[in-house]
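Provided herewith is a single structure, encoded as structure tokens, for subsequent inquiry.
The complex appears here minus one protein chain, its other protein chains still in place.
Letters A and B name the chains as they come in the text, with residue numbers starting at 1 for each one.
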Amino acid sequence: MTKHHQPTLNTSPEVSDEIRRTTCYMCACRCGINVHMKDGKVKYIEGNKDHPVNKGVLCAKGSAGIMTQYAPSRLRAPLKRVGERGEGKFEEISWDEALEIAAGWLKPIREEAPEKLAFFTGRDQSQSFTGWWAQAYGTPNYAAHGGFCSVNMAAGGIYTMGGAFWEFGAPDWERSKLFMLFGVAEDHDSNPIKMGLGKLKANGAKIIGVNPIRSGYNAIADEWVGITPGTDGLFILALIHELLKSGNVDVDYLIRYTNMPFLVNQDADSDEFGLFVRDKDGKELVWDRVKNAPVAWDAKGVKPAMQGEFEVNGIKTTPAFMLLADKYLGEEYTPDSVADRCGIPADRIRKIAAELARVAFEEEIVLDRPWTDFRGEKHDKMIGRPVSFHSMRGISAHSNGFQTARALHILQILLGSVEVPGGFRFKPPYPKPVSAHPKPHFGVTPGKPLNGPHLGYPQGPEDLGLDENGKAIRIDKAFTWENPLSAHGLMHMVISNAHAGDPYKIDTLFMFMANMSWNSSMNTSDVMDMLKDKDENGEYVIPHIIYSDSYSSEMVAFSDLVLPDTTYLERYDCISMLDRPICEADAMADSIRWPVVEPDRDVRGFQTALIQLGVKLGLPGMVNEDGSAKYKDYADYIQMHERRPGIGPLAGFRGKDGKGKGRGEPNPNQLQAYIDNGGFWIDHIPEDSAYYKPWNAGYQDWAVERGIFDAPQPYVFTVYQEVLQKFRLAAEGKGDIQPPEHLREQVRATMDPLPIWYEPFEQSLVNTDEYPVHALTQRPMAMYHSWGTQNAWLRQIHGYNPLYVPTDIWEKHGFSDGDWAKVTSHHGEIVVPVALMQALNANTVWTWNAIGKRKGAWALQNDAPETTKGFLLNHLIHELLPERGDGMRWNNSDPVTGQAAWFDLRVKIERVDPPPNLQSEPTFAPQESPVGQGPANVEYGKEWT
Amino acid sequence: MHPAPSVIIFTTLSGLGFGLMMFLGLGFLDVSGWVAFVFVAIAYALAGGGLLSSLFHLGHPERFMKALRQWRSSWLSREGVLSFLTMGLFGIYALLWIFMDTRVAWLGYLAAASAVATVFATSMIYAQMKSVPRWHSFLTPVMFLMYALAGGALLSTQTYIAGLLFLLLVPVQAMIWVVGDRAFGASGSTMGTATGLGKLGKLRLLEKPHSGNNYLLQEMVYKIGRKHATKLRLFALAFGSLLPAALLVVFPASHVMMLLVILIHLTGLFAQRWLFFAEAEHVVGLYYGQR
Partner (left out) sequence: MTTLPQSTDKKLGLVIDLDTCVGCHACEISCKEWNTSNYGAPLSDVDAYGANPVGTFLNRVHSFEVKQENKPAQVTHFPKSCLHCEDAPCVTVCPTGASYKRTEDGIVLVNESDCIGCGLCAWSCPYGAREMDALAGVMKKCTLCVDRIYNENIPERDRVPSCVRTCPAGARHFGDLGDPDSDVSRLVAERGGMELMPEQGTKPVNRYLPPRPKADVEEIDVLAPFLQRQDEEAGGFLGWLDRTLEKL
């Protein structure tokens, strides 16, 4: 017998020299991180346990931050193109020269025609700043990426209830007992959703996942509904049908908190048909069933009727609820009539409706928290309906997504589960009614700022961005009859419109943080050609392209001037209340990034560079009287800028004493206060104000105190959406502002004030016998779009992406492991590796998003699997729909919001012999790498072990 | 398992070397002087070469002495200790034999026994692996020992014994394959037990943890085609034992003949060992969709 030997071990080694607490930006979730520093290098990154977003957890990307911080793909200095566009040939230049070149292009056009600058930004978190810059410049052509991302979700929510999912709000994870998730693979709320799901599981709540694909969140759902893509609207309306039919709707809630009792003009001949009738103060009327008379909706003690026909000032009216009930109780929405199209058995639809009803009404939660509503009525309890929902691009990235998102919100509202315990809750600055949002502005004056913010929420045809000839004012044709409520712009149309010179030609395309020549464009191959295309004079059709990226992406190769940004650990940033803060349903919060590592390259934070460019251009707000810079850099702007008096980018530690919450003078020590506080600031909403926010007087007052709004603005949910009806009336020929003939029918059909379902456009235009299969992408949890790839650890997880094929199709085509397929859409063709997945809708194929890469990009070797077997589905998707027979190509977007309809794609699939060299198709000539290629091996941390 | 050349060379050559030492130690070969030297040299070259080659399989060959420490529990350690012991004992025996022309019989027997033990220890490295069901069998030491003995007999020109052993090896090897083919199934390890999910239905791997490769896949998840394996088995059987046996029986022994038989056996032996590794499935494959 030997004695057991074991070495003595130091179980308390020193971890690091110092911890610097900042905000992650390996994705847009904005988790708090503790960056452990050793010898001036990052040793370990962990979640910040005190941080409101992630409470200590971190996702794979966040933990892999070290490999991004030290990635070989980091740009090193400003680049000036020396080869042809797309080749990737550059020379490194100084910042002075770079800013000189940029100002040289931008200055003259500002004086002549500011719209010749198109400034579009990607998934950055400084839109309140970049928007401000663009406004000062004076171009109408500014937006961020929301138009191709998820504007349907945002607009659907705002127009229905003054907020949507994701950053607008979240389920009450602690109290929910039934949670239904529609079409989400990952979402921006990456960690909070996972934490929430974990909480639901721990509490024994039930999760229902509605998704054609059963992976990730859907894999752990207790029930999976493998819906046919594009049919959620039908499914939801069938649930609504069942709930109405069985009387399982919260009538009290609808009366108090929604516009369901509002009286709607029912006189078909009237110019106001379908609009609410109002009293002389402009207040919507309801029918008081006790007084038997019309009264203003918010009158004290009103007892509104929910049914019946009432004459008001000679106009035939009915409560909006009646219109809703009539519509959804119809035969069209029975489970039996939708079952086949949704691919969900009618019994299952009924069962889910029954379950929603049971949990909402039989498992009612009561909190003993007295509160007072905006009418002054006191409540001694908070009543909760513990069913909650969440949804993202699975619903929104379809051409019927706006109305589907609305349908889902209305389902929540009918169940009385919005802003109540156990239901869905808003995060400040939401809730905020449509009417409190800005409207879009289009007033261009050469040499002057735009007359207001670019983006907003139109309230009727009069808010459209059309010139006197009815032509689009914006390059992306946002806010036109094609997509009237395109609240986030249409970034996916910018390059093709600019290339076509429709509505006009531009001079400079200025982009930031968007890989537009690759994975963020539809029709990637043609987009690359458009960027390279020259006119008869041999000049590029899009004359100048300025781009800011931190890394050697595909888009860099197409730029004339590259402004190299820092990494997220090397700069100041603010995640602002003016933009998309990190608030919780229970708290107001914002955060910063700060340079926890000094850059070792000649790079600059983009926002700082933008300020410097603004100073060079002499933009108002950026220069003092004498032309000198008003803000030294972005950090200075963050602390000193005021949007409204007392309100600035950061809400915390305001005022000279640093004690101001939300309001207060600029504090020159504000950033340090944030740093000392762990990189964020949080202020909790008082308990009695934490629910019923839109109607809770306590919350409204608190929000005013905190500078969220300047006056209380209680409102009711706009289940019946009048704005839509206004557009519809125009389409029916009423009013002065009229849509062009070719769009009349589309506007009339899709701008319904109550949600409808229609077939996704692509599917209704292609021959579905020829293209029988739906093709989707999903976000891999461990990758962020194209930039995951440069990360030595993450790329090992997803180095290439097979196309997942369901059993029936797999067997029908005789596929086996290692096979390849040709996949064809109305627009293009790709040849890609396939893999079997059984837990998949029988008519759907899918792949991971943005894994395929162009050779030469991201400092990878040219034979990296991302560039050989990897592929983009984008080659099959076109920004325009197939011809309709009217000779016109309409854009492949939601007709209401302009949301890119990525997931409407229809394809056919065939088995093919594996291509030579196992190279997926299409292929492109390699781009040259301005930063060379990465080293052979990585042994991170060697010096410390 | 990945058929690493270093390990194949190691097991084949050292088996032959120790086999030869055994026969020499038992005094089968009635030679002396430089002829004895040649045989001894061959034995050392094979055993030592094999051991040297095994060092190539190590991440830190310079630390190989540390491997001798755990002889109480580790078969690899035992093998190391025993091979040094054998080489030492045999060395003294050989020195006396070659240079003093005295054969100390007991020392020879001791060296021979030690050589057998060494080969046995080698075989136990594999036989102990429950995680590789095909190896986890008493047949593994039987196989290793028989090949070592047959090879040793052949190298020490004991044609009769060698022929007999080769003949015996044919059915034994065949049986090892037949039994081995069933071993994985009989081990009770399935994707179901590996994941605990077997009760839920029919299991398959949906996605590997990484799209890329890893040590486990490179080292332990080697998959060889069935057709390919059958052909190689026939080849290994023919060259490793059948042909050598036939040649030894049919043709009179001569230098050329012996050399030919040795070469044929060696080729067959390499094929056999290659298969020994390549056909051995590690249960970790279950986590990677194998079986």
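One rule holds for everything that comes next: a contact is a pair of C-beta atoms (placed from the backbone, for glycine too) under 8 Å apart; a residue touches a chain by one contact, two chains touch by 3 or more.
Since the structure is predicted, the reported quantities are computational estimates derived from the model, not experimental observations.
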item	value
Among A:W793, A:F871, A:W890 or A:F903, residue touching the chain not depicted	A:W793
Residue in contact with the excluded chain [from A:S215, A:T608, A:T750 or A:N801]	A:S215
Contact partner of the left-out chain, one of A:K300, A:K378 or A:K942	A:K942
Missing-partner contacts on subunit A, residue numbers	1-2, 4-7, 9-15, 38, 43-47, 49, 54, 56-64, 66, 72, 190-191, 194-195, 197-199, 201-202, 206, 208, 214-220, 222-226, 242-248, 251-252, 255, 289, 303, 305-307, 325, 329, 345, 347-348, 350-351, 353-354, 357, 781-782, 792-797, 799, 837-840, 859-861, 863-865, 868, 933-942, 944-945
Absent-chain interface as seen on subunit B, which is shown	1, 57-61, 63-64, 66-70, 72-77, 80, 125, 128-132, 187-189, 191, 193-197, 199-210, 212-216, 218-220, 282-284, 287-288
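Heads up, the rule we're going with is that only the chains that are shown with their structure count from here on.
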item	value
Separation of mean Cα positions, subunit B and subunit A [Å, integer]	63
Residues of subunit B defined as touching subunit A within the complex	72-73, 204, 206, 209-212
Partner subunit B, residues of subunit A touching it in the complex	2, 215, 795-801, 837-839, 865
